[in-house]
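All remarks here apply to the structure that follows.
The other protein chains are all here in position, but one chain of the complex has been omitted.
On to chain A.
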Amino acid sequence: MKEETSNHSRRKFLKSFGISVGAAGVVSSFSLIGAAKAAAKKPAEMVNLLTQDGQLVQVDKNQLRPTVTEPLDELQKRGREGIPGKSFVMVIDLSKCRNARKCMDACQNHHQLRQDQHHINVLQMQDAEHTAPYFMPKPCQHCDNPPCTKVCPVDATFKRQDGIVLIDNERCIGCRFCIAACPYSARIFQWTEPKDAEKYKDLTYNIEANVPQKKGTVSKCLFSADRLREDKLPSCVSACPNGVYYFGDQNEDAVTNGTTGETVRFSKLIEDNAGYTLMEELGTKPRVYYLPPKNRAFEFNGDLLNEENLH
């Protein structure tokens, strides 16, 4: 019996409490609406704003709303679409490479990579025992039939309409299937906290440069897609001191040398110099072409990392 009364009183209390809270809510919301209305009527403070077409306009401060589209979304969207009408190709002239490694430095700078992480790497090649050794820069081949995008389970790596293969580090789950699938070993994995992670932690993620790098995700060469949007050549191409790289649009049939600035016909360059692609027997259709290391401008002088050879 006693239990019952106590039960009863609790119910009562809850009931009255509920009513009072509800009433308070209604009253306060009324007062909020009233305040808002008052603010709207008041000759409010005006703010000067610059419109997209460059006009200065005045806007009521009460009318200001935060932007609807987040810059991150916008970057992701345009990064996925690519640049319409383009079809980017790179030509690497092996006869001019002397292992200066300026391309690697510029790339690591641009994409916030440590010294041991490579989007592009200059390799020392020797095809057989009695053939001449040579240096070969190797970026991502941006294949037209990319094995890496086939295996991604979350749509994180994809090919765009301008031929560039990108990775969305916001989507990447770090399964590394793509690393296993790539026959060119073009991809790297961020095993540890990336370089300068603390410094760049507030930077909006840019899918076209893979910066800031994210721990536990995959990263690779992007043909400096963010620079291409500004009609600039990729970082590695511009940084080369020896005229190794040509870069351009296959639709225009023209490639531009990053060192000399000379523009030549892509088809003629490939035809005259017997250009080839790496492991074409795999059917990956790379977008990076190589010119054979014939008539070399520099003598091959041994060690890859010998200080004396790093011109």
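Just so it is clear, a contact is a pair of C-beta atoms (placed from the backbone, for glycine too) under 8 Å apart; a residue touches a chain by one contact, two chains touch by 3 or more; residues count from 1.
Keep this in mind: contacts and distances are computed from a predicted model.
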{"item": "Among \"Urea ABC transporter, permease protein UrtB\", \"sn-glycerol-3-phosphate-binding periplasmic protein UgpB\", \"Spore germination protein\" or \"Cytochrome c domain-containing protein\", UniProt-listed name of the chain not shown", "value": "\"Cytochrome c domain-containing protein\""}
{"item": "Touching residues (missing chain, whole complex) on chain A", "value": "84-87, 95-96, 98, 144-147, 149-150, 155, 158-161, 163, 231-233, 241-243, 247-249, 251-254, 256, 259-265, 295-299, 311"}
